[in-house]
Each structure stands twice: as C-alpha cells, then as structure tokens.
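Input: a single structure, listed below in structure tokens.
Removed: one protein chain of the complex. Kept in place: all other protein chains.
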Amino acid sequence: MRKNLKFEVVRTSMAILIALAVALIIIFLTSNEPGVALKEFVVGPIDSLRHFGNVIELAIPLMFTGLAVSIMFKAQQFNLGAEGGFFIGGVAAMVVAIKVSLPVVAHPLVAILFGGILGAIVVSIPAFMKVRWNATELVSSLMLNYIALFIGAYLLNYHFRDPNSGAIASYKIPKTAKLMVILDGTRIHAGLIIVAVMVVLCYYFLYRTKWGYEIRITGENKRFAEYSGINTAKVIILSQVFGGFIAGMGGSIEVLGLYRRFTWQTLPGYGWDGIIVAILARNNPLYVPIGAIFLAYLRIGADLMSRGSDVQSEVVAIIQGVIIVFIVAESFLSKYKHKLVYKEAKKLSVKGVK
Amino acid sequence: MQNELLKMEKITKVYPSGIVANDGVDFSIREGEIHAICGENGAGKSTLMKILFGLHTPEEGKITLRGEEIHITSPTVAIEYGIGMVHQHFMLVPSLTVAENMVLGVEPKKGLFIDMDKAIKTTEELSNKYNLHVDPRAKVEDIPVGIKQKVEILKALLRGAKILILDEPTAVLTPQETKELFNQLKLLKEKGHTIIFISHKLNEVKELCDRITVMRNGKSMGVHNTSDVTEEDISRLMVGRDVVLRVEKEKASPKESILNIKDLVYVNELGKKALKGISFSVRKGEILGVAGVEGNGQRELVESITGLESPTSGSIKIVDNEVIGKTIKQIRRLGTSHIPEDRMTYGVAGDVSIEQNIISDKYDTSEYNGKVLLKTKTIKERAVELIKEYRVKCNSANQKVRMLSGGNIQKVVVAREFSGGPKLLIANQPTRGIDVGATEFIRKRLVELRDEGSAVLLISADLNEVMELSDSLIVMYGGEIVAYFEDTSTLTEEELGLYMLGVKKQTPEEIGGVINA
Amino acid sequence: GCGEKKDDTKTPDTGDTNTEDNKTDDKDDAKTEGPLKVVLLINGNLGDKSFFDSSKAGMDLIQQKYGDKVETETIEMTYDETKWEPALQDVSDKDYDIIIVGTYQMSEYLEDIAVDHKDKKYIIFDSTVNYEEYDLDNVYSIGYKQNEGSFLAGVLATRITTSDMEGINADKKIGFIGGMENNVINDFLVGYIQGALYADPDTKVASSYIGDFSDVAKAKEMSLAQFKQAGVDIGFNVAGQAGLGQIDAALEAGKYVIGVDSDQAALFADEKEKSDLILTSVLKRVDQSLLRAIDMHLEGTLPYGSAESLGFKEKAIDIVDTNTNVSAEIMEELAEVEQKIVDGEIEVKTAFKMTQDELTEYINSVK
Partner (left out) sequence: MAELFNIIFTTGFGYSVLRVTTPILFAALGALISDRAGVINIALEGIMLTSALAGVIISATTQSAWIGLLGAVIVGALVGLLLAYFSLNLKTDIILSGIALNLMAAGGTVFVLFLVANNKGVSSGLKSKVIPNIDIPLIEKIPIIGPIFSGHNALTYISILSVIFIFYLLYKTPLGLKIRAVGENPNAADSVGISVRKIKYIALILSGMFAGFGGAYMSMGYLPYFTRNMTAGRGFIALAAEAMGGATPIGTFLTSLFFGFADALANNLQTLRVPPQFIYMIPYIATLIGLVIYASRKQSQIKRIKKQKIKQL
C-alpha cells in the first residue's frame, strides 16, 4: 500500500511535468515573453496573499461540487446535475437573502439550508426517474441543468431584478445575509469553514455510517447490495438527494460569499469542474480538497498568466485538459509500475515466501 | 517425448496486483491426447491457459509448437496456430444468433455485407460433422447452457482449432450432458484433435483423460498417466495432503418445519410459467436437496423465497411468517441466509474489502452499528475471527475480495451466511467450481449447521453433492416437483438422472410426502 | 446603468470641456515623468465585433494619437465573473495611471476598490458608480443614450417595411432580436418601438430573445421565424456575436437588417450580397468616448467624480449612413429626427425608468 502511494506520487508528478512541458511548448510558440508568462503561471498564485486567497476562494465551490459528485459517483450514479443543483442553490440564496429578513448568522444559514434543499430537489429528480422508470440519469440530469437555469433566469428577471441596475442583476444582497470574510486582504469567506466541516462530515458519512456503507456497496455491486437486503432504490435516491444538497449549499455559499447581487445568466460550470475534482480525488471526500485546490491553482495561475503576459487565456484550457488527462490516466506509467511489482514479487519468491 | 506437440517452459506470470499466478511452470502435450490440468482454485490453471491462448502475456518463459518457438501475443495469433479455447465462463454475445456468434470475427462476406446464409450453412454443416447439434437461427440468450457449451466448442472448431482448451466445461452440465460431451470429445480426439481439459471433478478426469498435469500454488507438480494414479493420489498432489471426499454425517433428526411453500406459481416476463404450483417444506435439522437440470425453476424458486423476485401466487412461510411481499431485509431478519449460485454477481462486491463484505447482511444491526457511526473495531475483530474460522486465505481483512481465488471468495460468502445461526439456509450451488479442499470444508460446515438446528435447502447441479449431503431430496423438472425421496442413501445417479430429464415422474401421493405441515 | 443616473447627476452638460478639474494635476505631473499608463479591463473577451472591440479600438486610437506619450494595455478578464474583482484589484496595485472598465457589472467592484486607491484615476463606460454613497472623486462615468440611436432605427425600419424595396411584404411589421433580457437591451427595444410608432402608429414589432450572446445558429433560427413565419421585413439585432445570425437569416429570406455596436456592413465588406442587406447600424461609439475622455484628461478637464450620459450630441451614439439601398428621402428624414432629438424636441423613452410591467405592456402592445 505504501509502495502504491509512492508510485501515485511519482506518477502524478510526471503527469504535471508533462502537462507543464506542453504548456511550455505552447507558451514558447505563441509568446514573446515566455519567461514572464511561465513565472506568472507557476508562481503567480502564491506570490501574494491575495492571489493565494483567490486560489482558496475558487477552491470552495469546487470542493462543494467535488463532494457532491463524489457521493453520487460512489453510488455509481452518473448524475451530472451538480451543475444545476449548484445554480439553483445560488438562486435560493438570492430568494432568501432578498425576500426574508433575518439577523446575521441566521440569515445566511437559512439561505444555505434552503439552497441545499432546492439543490437536493433538482438533482434528485433524475434519481426518481431512474428508480421509477429506469431512465438514464446521465441524460436526464443534463436536461435538468438547463431547466434549472431557465427557472432561475425567470425568477431573476421577473421577480428579483433590480430595475435600477443596468444589467440583469438582483437587488443587493443585504449585509445580514453575506458570509463574512475570514482572512483580511483576501475574499476568503466563512464558506471555507463550512466546506471543511462538510469534507469531514462526508468522509464520516461515507466510510463510517450505515448509510455510507449502503451507498458504497450499492455502487460497487448493486445486485449484491440487493441480495444483502439493502434497499437500493432508496440508496440511489439518497445518494443523489445528498449530492444535490451539497451542490445546492455550494451554490448558496458562493453567492453569499463572493457576490453583491445574484447575476448568473448561464450555468456557472462548477458542476463539470466538480466531476474533474471528484475523479482526481478518486471519489474520496478526504482527497476532494486536494483536487479542488490543485484545479483552482491551475486556473488562477492561468488567469494571472493571461493577464500579466501576452499569452491568450484560452491556451489555459488546453493545458488544463492535458494535465487532467494524464493525472487520471490509469495506465500512464503502468508498464513501469508492473516492472516494480514484478521485481518485488520475484524477490519474495526467491526468499521462499509461501 | 517423441511426439510432443506443444511445450510451455518456465512460464511465469505476475498479475498487476502482485499475485504470482504462474511460477516457472512447465507444461507439455502430445498430439492426439486428452490432457487434464487439475489443481485447487487459484492454482494458476486458467492463467496458464489464458497465456497459451494469447489473452495474457507472461513475464518469462517460452512456448514451442512442434519444436519451433512461437510468440502468442493475442487470441488471433493463437487461432492461427490452431489453438482454440472454451472458457470457464461463456464467451457469447446474448443478443446475437448462434450463427452470428459462430462467425464473429471470421464472417463470410458477400460484397460489403455479411453472407448470413453462408454463415448458417457453415454452422449447420459443422454441427452435423461433429455431431454437436445447435439451431443456427436461435438467439443465444434463448438457448440452454448445454447448447451454449456446444456453440462454444463449435466456435473453436470453426476457427480450425486442432488444440482445444476446455476450462471447466462440465461445471454447469448435467450428468447426461456431461456424458454426451465426453462422447463428443472422444470423437474429436479420434479425428486427430488434441484436448486440454480442466476440471475439479476427478472422476471425470479419470474417465476421460490420458495424462494429467497437477498444479499447486502456481507451480507444476508433475505429469502422470491417468491410469497410473488414483483419485486420492491426485487430490493429495493438489492440496498437498490427504482429503476425505466423503462427508461424515449422522442421520438427521428433523424437527418442526421452518419453511412452508404452498402452490407457488411464478410467471416470468415472457408469460411463461416457471413455477407451476409447487408445495414442499423444510424442517429444522434437515437438509432438503433440490436436484434438477438448470433452468427448471430452481432459480425462480430461490429468488422467490429470498425475496429477490416476487412470485405470482401461492404462499411462502418462514417460521409461520408469510414472506411474499416482504422485503429482502425483512426476510433475512426472519433468520434466512442465502448462498447465491453466482458469487461474483450476488455474493460479494469485488472491489470492497473482505471485512466490509462479511458484514453486508448485518451492518445495520446493533452488533455493528452504533447510534450514528459503525463500530469499526467490532467489525474488524469479527472479520478477523471469521477469516480464521473459515480459513480464508488472504493477507488481511482489508484485502479486496477480488484479489482472492474463487474458493476463498466462496468462503467469504459462506462465512457471512453461516455465522449468526440462520434458521433457514438456502444454499444454491455452494461448491460450484471450487477445489476439493474448499468443497470439503464447506460441505462439512453445512452438515454442522444442520446439526446445530438450521433448516437447509440445498440446490445443486452436482449430483454427487446433493446425494451426499441431502437427508431427503426433491427433483425439479419443468417448473414442477417430479420426485421426492425421503431417504437418499439407496438412490443411484442413474435413477435420479431419469427424473431430472423428465423421463420418469412420481405420483402426486409420493411427491406429497415432502409436505410436513 | 448608462441611463438611470444620468439625470440626477450633478454633472455639467458634457459639451462644456472647461469643467475645472483640480487636485489631480500636480500629482499627475509628479508621477508621469514616463508615459501615461492606461489600462483597459474587459470583463469578457475581444472579438464580439461590438462593444468590447470598440473599447479596444478606443485604446488604439489613443495610442495612435499620443504615441510615446501614452502606454496602453488591454486585459481580457473573460466572462467569468469571479475573476473580475481580483483583476481590478491587481491592476489597481500596479503602476497604471488610468484604469478603464466597462459595463454595469463592474461598477460595484469599482466603488469598493476606487475608494482605496485615490492615487489612481478610473473611467467606467456604459455604466455609472454611485457617487452619493461612496467618495469617488477619482472616477469618471460614461453612459450612452442607446435609445436615441434605436429610435432612428425604428423610424428607418418602419419606412422600409412600408417601402417598395425588393422582398417587402404588405404587413407593417418589423423585428427585433435581443441577446438576453437586460436593461440596456430593453432600452434599445423601447427606443426602437417608440421610433417605429413615431413613424407610423400602426407598426407591429416582433421581438425575441435568444437567451445568450453566443448562439448564432439560434439567432438565425429565430430571425427566420420572424422573417418567414411572422411576416417581418426588417430586423434589428442587439445580441452581440449571436446577432450575426440575423444577417444570414435575412440573406436566406431576402429581408433586411439593422446592426448594432459596430458597422456590421463593414464586417462583411467583401460579401456584397450581405452588406447590401445591412441598411444601417446603430453605433455606440465607445472608442470615441474613451478617446474624448483621455483628451480631456490630458487637458485637465475630465470631470472626475461625476457621470455623463452621451448621445447623438456628443457623437457617442451614431448611425451608419453609407448604404445606398436606403433612399435619400429616408436618410433626410432620419437626419431631421436626429436633430430633433439633439434639440430635445423629441423625448426618447428609456427602459431604465420603466417597471417590468410597464415594459412588458409596452412591448406586448405592438406584438
């Protein structure tokens, strides 16, 4: 096991090196100031507290959707609805923040709770459709994302839009509802604490409770789960309700933490990113923060590069793709790994271990 | 030595998981012989054959065919060298027809399209030539296992196989079908084919094979002429000690009935009656065997009792509780345990640890589950205990079940289902495809369980097994019970076979004896 | 919000270039031994062929005009909203002299950040900051009266749909394709409708929203629906990149188009069949307004601490008059109407002062 971990570290480093090499090539081909570009990309995110703050700010929503997706994938449910759940969570935060007046602390908590509930509803519709009619959740969740988007857009346009604003934007989110900044000089907000708690909770939920056990067993072998007496229909729904709840919370927290008004006109894309994070984290909640921070680092580095040098921001998309593909590539360096295994096995058998 | 057809030398295979499945194995066959490979589960038989068929690449070793070194890098290459393989598990595409399966990969063409007529004709001709009768137009998903087995053999022959590898071909066959298969294999041998035959059933090996290679722990234990060794010798070579094939058991002393089934009818999705009103009961302290060719309603029966499927009508009572309409969990809570026929599909989650697999039926009881969290320490301790008690060969309780060999996976299932003193145990093919050592162990346990007061319903296609273990026996044919034997000690395999094939049927009065209200 | 605050600002009318701007001068001189460093932050991407491209063109104009005396830079912050505030923070911490941002969405970030960077000057276009609540004497806001331009577009469209040009049907119906529903787009629409009704009170206006600013194919489909199914003869696209789809629809249906933000006919200069159909474009001259602002800054007359709303009068709104397909009479009429607007004889309605219900009713009244 230890050996495995060491190998994973080697492999991940290699993948990052390869992706950086690809990045380097693109940067050298297209830039007149490759040195500057590279520096911005690699050290930019940690060259000031604020930049590092940007990484963490971005990692917060990624952790939420990463957790949401992890839980659903753990149950083998390929629900891509984290996107819609996250979005509707943001909408819910807008509704509660603007329509309800509550004291500090309570206000955001209620908003987040409501966001979670709406997220759970949106994301679990595909689960019901699957359990009831056996409709594939992959497709139905994709469709629901759009439906959530248009519901949100309708609410914003017809009920929450500040007529005094030049663009489509809701009324201002009142101070009572905002999540406070917890580190001066950055925008890192209390959402970080909430997500940290969620990471631990999700881990315990999945690996230490009977519900988590049910989810894992159902995900690994549904028929075995049924045979053992687990109500898999319930589990399938539960996993998606739970995933949706987390995604929705994430959306609410994003809006209350970083926005003055709700302005989303399109799906924010964190659902897709959540899939990347979950897969990087191998669906383990404890690794989700690592995956999220890694992805956030990449994104912020890329932004800083495109802002601080002549490299086009779109290049970053290519670099990200390469990194992701190589890191998750199972058989990348597997030959090398097999050689290691073989050597080890050989050694053992020479020693006569039976 | 003179007519060595094929030789594998010093073959070493290490799986990515680190398991050394073959460790410098030497193996050779002569032209025109039937050569058996025997060995416990996980001894490396399948692996060796998969290497020969190009499905795996060995780390070391060489293969020579008629003295020339060859490199078998893929099944295509193997097929080119005239090697064909019938796998332990069927390798057929269910939604395609027999003919389509036959020609898959070697399709006859008419222009750009497949020449379906020719495919059908070829199949018919081949099937006539080798006396292996199949319907080329039938969909594979609709044909019985025996026919599937034939299709598999024909497939290999169609591709010009001169060397035919059969990996446990008889595991799913009835005695009659096995006999028929053996006749055909002998016929093939006469026609000049060379056959490698893998089986756990030593009597079959004795009957069919000329020579035998025994494997243990990834190593070859040597080659013998079958006529020179007894079954006991082979067993000893396989497990490295003497094994008792007979299970010692006292006569049963049945008490009150635990399972009562009345007029059970099961109509499947196609509208076919798979169970046509079955009634019987199983008593505390007895093993009731169910014999029968697969596909005669046994699966539906088991699924109805365990709650995996809901029957159409009738009644199933476990300790006086009607279970139709109850959930699987509720049925399990009544004290029902179930060893499924297909362990990888129903019995375990392969990528989950042994420990987690062992608690799957009781994870939410107060034994393992606290107020909020699972009692991880208790779970671990209990798992380690059971691993010891059931002699599961593994590195630790955290090991993934998939890493174990078939027999040890079965032990994990058995450990879970036997522990906790079930009132009713449904054992469906409990020793299928596992080695002598494990089989012996599981059978012994089954009897112990009976003696401790469980009611056992044993379904097995292995006649030897049902006859050996059962106190009394029913035979199923066409969704009905066609015979009941209160005492199995005087029964012969041949007689049983006649009932299983529907040739004979007892009177309703005789059958009614199985109902003990 | 280009419109909403314009009337209650304490701004002197824009024409006067002699607004005294004080305190900044000496500071500027002290620092600007080197060139004047101007940076434009785009909260989107270049290539929209309209708004952002025009602002970039303004930077180029400035660079051309002042050469070594200025150093200009343009940064695309992409459409991802979460990146905008950090980017604005970043440039505010660097050694730029003037920082230019645009659109309503940037104004609140600007309010927060500008307060903390009094040594910097900020210009925001197509929006304004809240001068009452914040101390923002280092921010200058530019708004545009797009409704004035689209008023003319409405007049033109009505004249065309009742003309005898090729492909014109008997219906008195004109079309409008918007990107997404927002106040600026609605402001365009309101002016358009008013202009149409001014030209002929019976005119019908079919309006559709694409739902985003990028799905060109959808814009084409919707325009075709208007042209072919609804009987529209001429459409007005206010949908950024997506609006291009209307031009293709017009080509296919043999109808006409009014463009927006940049001269769409010029975009298709070498596809005459297309450029001929684009009868005019309503221009928001971001480029001119930025050049004007820098001019005034250098003269020391830019009224920092206030907002201005620019229209025809300041040449910040303009319409293209080069298409020869439009008859001379119509062009003349348009010129007259424009003059009337400049003179205040015609008061153009603005969506910024309407409630959603009023707006919906106004739009539906001509459907």
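For clarity, chains are labelled A, B and C in written order, and residue numbers in each chain start from 1.
Operating definition for what follows: a residue touches a chain if its C-beta (ideal position, glycine included) is under 8 Å from a C-beta of that chain, and two chains touch if they have at least 3 such contacts.
The structure presented is a predicted model; accordingly, all values stated were derived computationally and were not measured.
In the full complex, the chain left out of view touches A, B, C.
Of the candidate positions C:Asn45, C:Thr74, C:Ser163 or C:Asn323, contact with the unshown chain belongs to C:Asn45. Within the full complex, the residue among B:Met8, B:Ile51 or B:Met85 touching the omitted chain is B:Met85.
In the complete assembly, the contact with the undisplayed chain comes from C:Gly245, out of C:Gly58, C:Gly195, C:Gly245 or C:Gly311.
Contact between chain B and the unshown chain involves residues 53, 55, 74-76, 78-79, 85, 87, 89-96, 100-101, 103-107, 109, 112-114, 141-142, 148, 155, 159, 268-270, 295, 299, 342, 344-345. Residue-level contact of chain C with the missing chain is found at 45-49, 53, 181, 206-209, 211-212, 214-218, 220-222, 224-226, 228-230, 241-242, 244-245, 248, 267-268, 270, 364, 367. Residues of chain A that touch the chain left out of view are 30, 78, 129, 132-136, 138-140, 142-144, 146-147, 150-151, 153-154, 157-158, 223, 272, 275-276, 279, 312-318, 320-322, 324-326, 328-332, 334.
Keep this in mind: only the chains that are shown with their structure count from here on.
Taken pairwise by the contact criterion, the protein chains link up end to end in a single open path, with no chain closing the loop. Of all chains shown, A has the CA centroid lying nearest to the centroid of every protein CA atom.
Averaged C-alpha coordinates put the centre of chain B at 76 Å from the centre of chain C.
Averaged C-alpha coordinates give centres for chain A and chain C that are 37 Å from one another. One simple way to say how far apart two chains are is to compare their mean CA positions; for chain A and chain B this gives 44 Å. Listed for chain B are no residues, as none touches two or more other chains. Multi-chain contact residues of chain A (touching two or more other chains): none found. Put simply, chain C touches chain A in their complex at residues 1-4, 45, 75-78, 81-83, 85-87, 89-90, 103-105, 107-108, 126-127, 180-184, 211-212, 352, 354-356. Within the complex formed with chain C, the chain A residues making contact are 50-51, 54, 57-58, 153, 157-158, 161, 163-169, 187, 258-261, 263, 265-266, 303, 306-307, 313. The residues of chain A lying in touch with chain B in their complex are 204, 208-210, 213-214, 216-217, 220-221, 223-231, 334, 337-338, 341-342, 344-346, 349, 354.
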